[in-house]
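Notes follow the structure.
One protein chain omitted, others in place.
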Amino acid sequence: MPMKKFINRPENIVPELLEGFALSHPKQIRLTGSNLVARATPKAKGKVGVVTLGGSGHEPGLSGFVGEGMLDISVAGEIFAAPGAPRCLEAIRLADYGAGVLFIVLNHAGDVLSANITMEMAKREGLNVKMALTHEDIAGGSNPEDRRGLVGFLPVYKVAGAAAEQGGSLDTCLEIAERMGRNMRTLAVAVQTATHPSTGQPIFELGDDEMEIGMGQHGEAGTGRMKLKTADETAEIVLEMLLKDLEVKPGEELLVIVNGAGATTLMELFILFRRVHQILKAKGIKLVRSQVGEFITTQEQAGFQLMIARMDAELIRLWDAPSNAPYFVVR
Amino acid sequence: MPMKKFINRPENIVPELLEGFALSHPKQIRLTGSNLVARATPKAKGKVGVVTLGGSGHEPGLSGFVGEGMLDISVAGEIFAAPGAPRCLEAIRLADYGAGVLFIVLNHAGDVLSANITMEMAKREGLNVKMALTHEDIAGGSNPEDRRGLVGFLPVYKVAGAAAEQGGSLDTCLEIAERMGRNMRTLAVAVQTATHPSTGQPIFELGDDEMEIGMGQHGEAGTGRMKLKTADETAEIVLEMLLKDLEVKPGEELLVIVNGAGATTLMELFILFRRVHQILKAKGIKLVRSQVGEFITTQEQAGFQLMIARMDAELIRLWDAPSNAPYFVVR
Amino acid sequence: MKDGITRDDFARMIAGAAASIRAQHAMLSQLDCAAGDGDHGTTMLRAVERLEKSFAPGSPEDLKACLREAGWNVLGVDGGASSSLLGTFFSGMADAPACGASIGASDLAAIFEAGLAAMRKQTKAEPGDKTMMDALVPAIQALRAAADAGKSVIEALRDAAGAARAGAEATRNLTARYGRAKLLGEKTRGHQDPGATSMSLMFEGFCSGFEESKGESGNA
Partner (left out) sequence: MKDGITRDDFARMIAGAAASIRAQHAMLSQLDCAAGDGDHGTTMLRAVERLEKSFAPGSPEDLKACLREAGWNVLGVDGGASSSLLGTFFSGMADAPACGASIGASDLAAIFEAGLAAMRKQTKAEPGDKTMMDALVPAIQALRAAADAGKSVIEALRDAAGAARAGAEATRNLTARYGRAKLLGEKTRGHQDPGATSMSLMFEGFCSGFEESKGESGNA
């Protein structure tokens, strides 16, 4: 069966999608250098630049969050593959407005490798850059190194981006990013695989009546296969695991994100969120902010990521700060 | 094969999704009366209210666009089914702040029936309400009555909503809505069916190597089946049909919307948009505004809608006006 | 008058229609998959449930009031085209002058005619357009003809049900010109219209409900 995707030649997917993205948001972003997604209007001198990297095929993530109040530059790799160090280095040079650069990296093998090589090169060049690694996927087990970075990138970009926009120093921005990172947890659920847009191959196999908890963004099979459950049951299982891992106590304030994997509808995400809201309320935990939508997708995979994060007053203030990123406008 | 959707009991889908939606955007919207989606803070007295109706299962459409600068109330029906007149009437009563109500209706058999019955009841009650019908789907042929209302609801809500917010009279708002409506055209393409969330049945059948141009929102089979084409070829075919129907001339200014049907990725929408941009540029037609994303979906159907609209200075100004609707924030 | 209809008879006619729809709702949804969105059975289920409630113990004694309530409740089903039309049908019935306490075949025809007239304000569909009108219009015509010929209520209802069934079956060879199915045009041939089918089922139910009400056997 031919792949039912609107593409042209597979090897042109990434440049073409970036071109289309840039053309569709000319006021917010532009392509610069080696296809780097940058803010249309660079930040003022003396402010910290915020850069990220990651594979393509997860739209709107990650480049959808370039804009005032969030990222300065996103370095997009090939489909599901990290960009190499040369383009990352170029991005860091460009995003250095004199106050250094915060480099936000999601914990995935390829991204981290590339980021480490970049950091080494950047330091050799004398660039002032610090790296913040996100790793909030509790499916990875208890070792933080094994926890991947999932939709938690969103609050990290948001609060660190706001801190940078407001003139925070590189150390301040790093501290904010790390504080956000330490206080968040994500778990992913998949019910249906996607096809790899370059190869047309299904990414993983899942039985007709199965779902999997602990799914990765690229569909690498996770660990918890089980029979399909209702929305309420699924939300309960996932939320309980997250609350336990983050050791959330009654009275604490949470940000909740429900991220759709691609083919799962917003309708379903609302139904799941409703149950999350009910459970938190019953436990006396305060749901102070939330987002329900598609922030990082894996093609037409069906499933979702649930993220919770413990917030403090400063994180909330930064989360609420304005942004004109194409897929995260905050007034 | 069981349906792979995160739902609970099929008959509870709509109330549960509305509950989740309202809980996820407490600052912008709330549920009122018989599950009507209303602005959290009602408009000031003396302004025109803007109300719409439509089936559920198309999230974020239509209720995702309730907010300051757009809709006052959205009346959501069952999955793919228009709400009945009683709830529409209730909404119109609630949205009457003393300057009358604009009732925006998408041309679909059930919606129009319900809207007409509502209008009759409203008039019997002496309510000041006017109806604007959207019908921009050129797949319906040359008779406007046969043209369905597709994603064109978005600019109509936006410009009429902005006019109302700015204090325009009911006649002004109606004129704006109708002017926007007259100047827009949409065509839909489908490559993969969705399952009906209540029944688990596929909505239509399409061969493994087929696509269909002229698809409806509910997947009622359209008219133009053909072999799958590349993104560029598909964009060319659809855009040419739209430009011809709207009789667009070089130098004119267009708004373009690429709306994903559900499972089609933003990646693909960008690739399609890129080609649209190239063609318009080559023809000397000005693409002045654009939106690429999911505004009205049909479950996990794959495909897209392409909409073009001829803009004038006033329509652009209203399009650019602020909005805090959950799925259409404009700063 | 043995042959007359009271509010309670009407309630049993409704109960009969409800039973008939309940037994066939899956088939109705299936029919709606061919050229629609597969929800017709579900909508009709909700509609007849509300019809029954409108005539349940505790509802008004007055037939007119019950019918008005029934119409409003069916309009409130949020089920798309068919519930709006069916709701309008019952609302319209309430406007019939003949809508008194005990009524004959001719009054019954007048009541149904008033319902049909109200529907015609909302849809231009007529028999031949492949909609519920293909069953409803001939059914009401047969009812009127039977009444005019002096037939009893049950005879008139049987004529109506027969006409409705024939009308519904004939939709198989028609091309849809209204509703969702319209866009499919010629492709709708070969499938019986779901709305017409449910109208035929409702008239069958009216018969059996009325028979039960009067304790009559099938060979009146």
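The chains carry the letters A, B and C, assigned in the order they are written, with residues numbered from 1 in each.
Going forward, a contact is a pair of C-beta atoms (placed from the backbone, for glycine too) under 8 Å apart; a residue touches a chain by one contact, two chains touch by 3 or more.
What you are looking at is a predicted structure, and each value in this text was computed from that prediction instead of being measured.
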Report summary line: Only these shown chains touch the missing one, namely A
Query raised in the report: Which one touches the absent chain: A:Val50, A:Ala81 or A:Val329?
Result: A:Ala81
Report task. With the full complex in mind, choose from A:Gly20, A:Gly55 or A:Gly69 the residue touching the hidden chain. Result -> A:Gly55
Report task. Just the residue numbers, please: which parts of chain A touch the chain that's not shown? Result -> 55, 77-87, 108-110, 113-114, 116-117, 120, 139-140, 146, 148, 196, 198-199, 201, 203, 216, 218-223
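Heads up, the rule we're going with is that only the chains that are shown with their structure count from here on.
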Query raised in the report: What topology does the chain touch graph have (line, ring, star, complete, other)?
Result: line
Report task. Please find which chain has its CA centre nearest to the centre of all protein CA atoms in view. Result -> B
Query raised in the report: Which two chains meet at the most C-beta pairs?
Result: A-B
Requested in this report: Find the geometric centre of each of chain B and chain C from their Cα atoms only, then give the gap between the two centres in Å, rounded to an integer.
Outcome: 33
Query raised in the report: What whole-number Å value describes the gap between the mean CA coordinates of chain A and chain B?
Result: 28
Report task. With chain centres taken as the means of their Cα atoms, state the distance from chain A to chain C in Å. Result -> 55
Query raised in the report: Of all the residues in chain B, which ones touch at least 2 other chains?
Result: none
